[in-house]
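Missing here: one protein chain of the complex. Every other protein chain is in place.
Chain IDs A, B and C follow the sequence of writing; residue 1 opens each chain.
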Amino acid sequence: MAISDHIAANAEKLAAQYGCTARTTEEIIADPQIDAVLIATSTDTHSELIEAATAAGKAVLCEKPVDLSLERARSCKTNIAVYGLPVMIGFNRRFDPNFSALKTALDAGEIGKAELLSITSFDPAPPPVAYIKVSGGLFRDMMIHDFDMANFIMGEAPMSIMAAGSSSVDPEIGAAGDVDTADVTMTYADGRICVIKNSRRAVYGYDQRVELLGSEGLLQAQNTLENTVVKSTTAGVTGAKPTYFFLERYMPAHAAEWAAIVDAINNGTTLPVSLDDGVAVLAIAEAATLSAKTGRPVLLADV
Amino acid sequence: MAISDHIAANAEKLAAQYGCTARTTEEIIADPQIDAVLIATSTDTHSELIEAATAAGKAVLCEKPVDLSLERARSCKTNIAVYGLPVMIGFNRRFDPNFSALKTALDAGEIGKAELLSITSFDPAPPPVAYIKVSGGLFRDMMIHDFDMANFIMGEAPMSIMAAGSSSVDPEIGAAGDVDTADVTMTYADGRICVIKNSRRAVYGYDQRVELLGSEGLLQAQNTLENTVVKSTTAGVTGAKPTYFFLERYMPAHAAEWAAIVDAINNGTTLPVSLDDGVAVLAIAEAATLSAKTGRPVLLADV
Amino acid sequence: MAISDHIAANAEKLAAQYGCTARTTEEIIADPQIDAVLIATSTDTHSELIEAATAAGKAVLCEKPVDLSLERARSCKTNIAVYGLPVMIGFNRRFDPNFSALKTALDAGEIGKAELLSITSFDPAPPPVAYIKVSGGLFRDMMIHDFDMANFIMGEAPMSIMAAGSSSVDPEIGAAGDVDTADVTMTYADGRICVIKNSRRAVYGYDQRVELLGSEGLLQAQNTLENTVVKSTTAGVTGAKPTYFFLERYMPAHAAEWAAIVDAINNGTTLPVSLDDGVAVLAIAEAATLSAKTGRPVLLADV
Partner (left out) sequence: MAISDHIAANAEKLAAQYGCTARTTEEIIADPQIDAVLIATSTDTHSELIEAATAAGKAVLCEKPVDLSLERARSCKTNIAVYGLPVMIGFNRRFDPNFSALKTALDAGEIGKAELLSITSFDPAPPPVAYIKVSGGLFRDMMIHDFDMANFIMGEAPMSIMAAGSSSVDPEIGAAGDVDTADVTMTYADGRICVIKNSRRAVYGYDQRVELLGSEGLLQAQNTLENTVVKSTTAGVTGAKPTYFFLERYMPAHAAEWAAIVDAINNGTTLPVSLDDGVAVLAIAEAATLSAKTGRPVLLADV
């Protein structure tokens, strides 16, 4: 096992912690003993590293998004097709035990046919505006997780995307050309509807909920909480806040994600999220970004 | 006190139950002893009856909507302006103790500045298609309540309305030119966003929730339940369903609504909902209907 | 309909409000036109009034307890047996929709065989010590409701009663010879166990919960809340408090209780709570009072 980091000291520290070696990216990719790589670098290096790793015969788990450019993500997909290797994009939320239990219940027919999906996804606090400027915008950077969740639950991509957004949280974000509060409505060929709400700021913590109305019922995956203590006083009945942010909320999801790609590499099981999924959500993010700018619905087929 | 019903037997029965007399509508309006009338007739008679009652010096509580025609509702408003009498439209949900507590908390600054409002409003079962055909459509007939809730909470009308709808519940409803599942996104001049979701069918009961994200927190008004019993078995932990439909859910709201107009008549207090409010939501419903048909956002100023 | 009150002005006021007449107790009992009386006087007059009313051929709904003296309550029962008239004691909680739903679920076998019952019953604030002194003590005055709830759910009286109590809320209550915080454990002939917890003070409101473990599950009847609004802020997730006290919590129960005795009088249906039930709980209260004083379990058969 080996670790590379463009800040050598960080690589050394992690290597010591996990009992492995710190090496350059080039060395890692060139080493035939290494079967798989995890790419958690800045987004602009993802496509290139995916291509280099697969060309060297390695399986890949790459953090989202594949690329900020839909065109480049598509060319990456084309370029690596020949290798037929497992390439998984890190849509960790599919592995959240709550969301996956909801999906399992849906697939088991527990609420009949899906009709109306709602995804609420609020961060506890906005990132620095400097980050916003290189992020590709809320739809590519943040809501992309929710687009993947919609694809995961609905089982296919939407037909049409309508986005509304504003910079209610911080006008600086608006000045940087982005939004921090947004709502996207997606319609599907068979009439299903999906609504996604995003905010860069929910002061009470990471708000991550999914709700699905079906012909025979409703499924809701609610927030996980810091603890189960409830206090009743003259001021009301108060429980704990949601687990603060993604590290706390999605720790079990990350463990399950990791187990899935290890299983795929070792036992040839199907990858639960592929590079194709990563490219598909980029197209939706592109459509949403365009819709928010023009104030018009955008057909997915047009991007 | 007197009751009129175009089916005389019904009027007689109610009159007996409440110890009053059954009379014709004309007699009631002509009676100078009667100070106020409640109009709960079919929608196409609302405007005319409001005009006749106010011309006869009576205060009015009229069930929604004012009219299916926005133009007619506007002319009704013009026609009765001269009388200066209390005319309240029956938007009962403003009087629901849960929604009004949410509004009170917002106005008290408990979550800072409003940013993103979500209204979920599902009926337990669709009405007959025959009713759908004369209803004016989902946006004028059903979502009109939610438009009023949005106006109530946001304190002003939206700028732009985008609607998506389908007939997922019953294709007959689609064949009748209406939708039964719909999502409307409204944006406000200052960047606030409101999302309304409607379905004609939630098999578990009347689902009536409001959720508002603000700069300093989140407010949620949740469903009322049939009872508080929770059963834990090998099958899971099961609680009661939401109160079944509007009669059960909004009984306290109707009582509070009634008290409000009586108070306005007797003591000259301000009407919490006026005919103007009734006309305002019709304009939003008109915009939503147009948006759903064209697939384009509609500016409220354009209807 | 007629009303009597030893403060004449109060009787006059109520009579005006409900459109009836204010009369003396003697006049009411002597009036052959009156079929039934509601006795809501001070406890020391209950037995005598029940006897007088039934002797005059009237049905009775009398507030609990029948008497502070178990002996007197038993003689009342003996004295009126000859008349065979409906005499109901006001154990309103049996009519609470939540507790009655729990009982219905139990009787329907939804959690198998009952094994362990827990009743939590806290008042929001203690009454004046002057009231405590004439109340008969916590077990006869307050926990008597919970003894009746236990009898209602378990379907029979316990075999043995063990009580523990203290005056944690107010040492003045202890000085008056009573307790304000208490726990009673009752065991049944077949091994079932019931635990009742009382406190004269729960600053967050009226806490009225029942929980029953059975061989196939658990039933819980939880508190009703002032409203369904939940607020999430940096301080936590806060919901409404329980409805404040018995007037708010048990309003629907009182209406159902009233309907039950009217039905029994008019249609001869079985009384859901009888004088026998009122005498039975007095015996349990007597046993609990004795147990708390001696620190020893008391057999119900011994009181």
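By our rule, a contact is a pair of C-beta atoms (placed from the backbone, for glycine too) under 8 Å apart; a residue touches a chain by one contact, two chains touch by 3 or more.
None of these values were measured; they are calculated from a predicted model.
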Chains in view touching the one left out: A, B, C
Of C:35, C:156 or C:216, the one touching the omitted chain in the full complex: C:216
Per the touch definition above, residue among A:8, A:40 or A:229 touching the missing chain: A:229
Touching residue (missing chain; options C:98, C:135 or C:167): C:167
Contact residue for the chain not shown (choose from A:71, A:107 or A:216): A:216
Contact footprint on chain B, counting only the chain that is left out: 202-205, 207, 225, 232-242
Touch list for chain C against the chain that is not drawn: 113, 115-116, 118, 120, 122, 160, 162, 164-169, 181-183, 185, 187, 191-193, 195, 197, 199, 201-204, 207, 213, 215-218, 295-297
Positions on chain A where the hidden chain makes contact: 97-98, 101-102, 105, 110-111, 216-224, 227-234, 240
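As a working rule, only the chains that are shown with their structure count from here on.
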Those chains which touch chain B and also touch chain A: C
Averaged-CA centre spacing for the pair chain C and chain B, given as whole angstrom: 41
Mean-CA-position distance for chain C and chain A (Å): 57
Junction residues of chain C, two or more chains touched: 232-234, 240
